[in-house]
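Reviewing the structure listed below.
Yeah, one chain of the complex is gone here, protein chain that is, but the others are all in their spots.
Chains: A and B, in written order; residue numbering restarts at 1 for each.
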Amino acid sequence: MKKDLICITCPLGCQLEVDYDKSKIIGVTGNTCPRGGAYAEKEIFHPERVVTTTVKISGADPSLLPVKTSGSVPKGLTSKIIEEAFKLEVKAPVRVGDVIIKNVLSTGVDLVATRNL
Amino acid sequence: MKPQFDVIIIGAGVTGAALARELSRYRLDVALLDKEADVSFGTSKANSGIIHAGFHSTPGTLKSRLEIAGNRMFNRLSEELEFPFERRGELMVAFTEEEMRILHSFFVQGCENNVPYMELLGRERTLEMEPHLNPDIMGSLHAPTAGIIGPYEYCFALVENAVLNGVQLMLSSKVLKISRRRDHLEVRTENGSALTGRFVINAAGVYSDDMAALLGLKDFRIIPRKGEEYLLDKRVGDLVKRVIFPVPTPISKGMLVIPTVDGPVMVGPTAADIDTKDDLSTTREGLRTVFSHAQKMVPDIRQSDIITSFAGIRPVAEGNDFIIGTTKVKGFINAAGIQSPGLTASPAIAEMICDILLREGLDLDVRPDFDPKRKAITRVRNFIEKRDFNKLDATIKADKEYSKLVCRCENVTEAEILASIKRGHTTLDAIKFETRAGSGRCQAGFCTSRILKIIERETGIPIEKISKKGPGSELFPYPSKKGKP
Partner (left out) sequence: MTRNVEALVIGAGPGGMEAALALKSSGIESILVIERENAPGGILMQCIHNGFGLHHFKEELTGPEYAERCLEAVKKTDIEVLVNTCALDIIDNGDTKKVIALSEENGMMDIEARVIILAMGCRERNRGNIAIPGSRPAGIMTAGLAQKMSNIYGYLPGKEIVILGSGDIGLIMARRLTWEGARVRAVIEAQPCPGGLNRNIVQCLNDFDIPLYLSHTITNIEGKNRIKKVYVSPIDAEFNPLAKGSFTLECDCLLLSIGLIPENELSLKAGIIMDPVTKGALVNADLMTSVNGVFACGNVLHVHDLVDYVSEESKYCGTRAAMYVKGELKKGREIPVKAGNMVRYLLPRKVRPGEQMLLSLRCIVPMVNASLVIKTDKDVIYTKKYRKIFPSEMQRLPVENIPGDAEYLEVFFDNKKPVAGV
């Protein structure tokens, strides 16, 4: 099977042509770097995304702390991770990189703060 | 039973507001009602802001009589009420021999109307006065007594002074029913109030025929006539000093080039009769028409200079004159059909209605404690624009809220926003009208979040309830963090 994909690993956004079958990638063309090949495999079989959102924070101004997942997570879990973030309220002070939720939804990836508040 | 109020005024546009202020001189109980969340939200916020000289109106009409009288009253009014007013003058310009003849007939009409100081000018003198006019112009009619004001600033000032002197202002009070009782009138409003008054003045603008119809009076009809206006960036604000008119058409004074008291030049309005009374949409054709007409008179006008646009609805009465007077229903007085020159005529309309009330038996006892003065909010934008930094510093030293800039484009500080909120304005539109915050070239992109926070802090109204112009127009109605969205 063939599919056209746009690699989202970096802002270049290379247009990939992917040839694959039920269980493996047969070939990838159009990528400028090897990460494109790796992205194609992930995207076809188990797509992942980085989630960025905000979490309530008390004792700080503004009262929202921006957070991100420390790596990409299965695409299907992104809404659930956002929901988890909705439920939280953390307390200031928080530093960039502080873990807000460890191993969020058992993805092996943490939800971390991206701002000092 | 003595009615609650001597006079109930329906409509807080310039007509109702001018009347309220006039009546507040006397020992009377007056109520001023409006259906919107703030005053001046109808025709009075969406007009050209021109105080006409008076040569446009047909002699012998109420329009011409009240326009001439009203025009004269603006110096004193603007001093007492501290709203911006500038007697810039107006020019009606002509391109052809035929148009020059029409100018002459307006000159004659102006004389009949007692318009002072008019002159008929040739091409050279016209271009000397207004160098950006189309050099193909043949000549102009110059009327130096015309002026420009901020119409909603005027209306706000009138209402503030009226309220200071005892008038009761009731907003969000749309009138649903008016009934004639034995010796008074009863007015029922949407928010459940039932008011009784000896006299009810119908100053309801575009809806004045609907108000009259509540009492079964159907002798006039309001034709809503929409006008679109386009505001240009204030960096081209010096294109014209005076209000520039073309030779008019039967239905409108034409599309004008209008300097404004706050800086931007305005072009328009169009004139289109519309079906519904609340169609405030601007249109592609309107834009094209306005610009082609405006560019004919001032070729340097560009569409790329537009910063915003709006539309207003003229309440045109069939027969084209003001309808001011008593009706078959005792105590119910019309002040309807107040389209151009309504703004100019408004203070004279107020006096005329007082005369009518006097004739109808209302005692007008002057209040000894009437205070004609209304203090405007001190603005620093002029200091900043004119580089008068000593005055700026002095203002800040007197009130440190002036050191907090809220609107970058128009140089409006937190002190001015706070003053506006204290005066009862809690919608973004009203604060914009009062202070100009949000009306500049970025169109509130920068100041909106600041103003919302200030309103919330000062009034306790949560951000999700703060609106542009009343309920239903909230800017950010959904707080995303309070529970599941």
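Annotations for the structure displayed:
By definition in this document, a contact is a pair of C-beta atoms (placed from the backbone, for glycine too) under 8 Å apart; a residue touches a chain by one contact, two chains touch by 3 or more.
Computed from a prediction, not measured in an experiment: that's the story for all the values here.
Touching the chain that is not shown, out of A:Ile26, A:Ile82 or A:Val99: A:Ile82 (per the contact rule at the top). For the chain left out of this panel, the touching residue among B:Leu392, B:Ile417 or B:Ile431 is B:Leu392.
Only one residue in the set B:Arg87, B:Arg123, B:Lys241 or B:Lys404 touches the chain that does not appear here, and it is B:Lys404.
Counting the whole complex, the residues of chain A in touch with the unshown chain are 5-11, 13, 15, 49-54, 56, 61-64, 66, 68, 75, 78-79, 82, 96, 114-116. Hidden from this view is one chain, which touches chain B at 230-231, 235, 278-284, 286-287, 303, 306-311, 384, 387, 389, 392-393, 396-397, 400, 402-405, 408-409, 411, 413, 441-446, 448-449, 452-453, 463-464, 467-481, 484-485.
Operating definition for what follows: only the chains that are shown with their structure count from here on.
One inter-chain figure worth recording: chain A and chain B are separated by 54 Å, centre to centre, where each centre is the mean of the chain's CA atoms.
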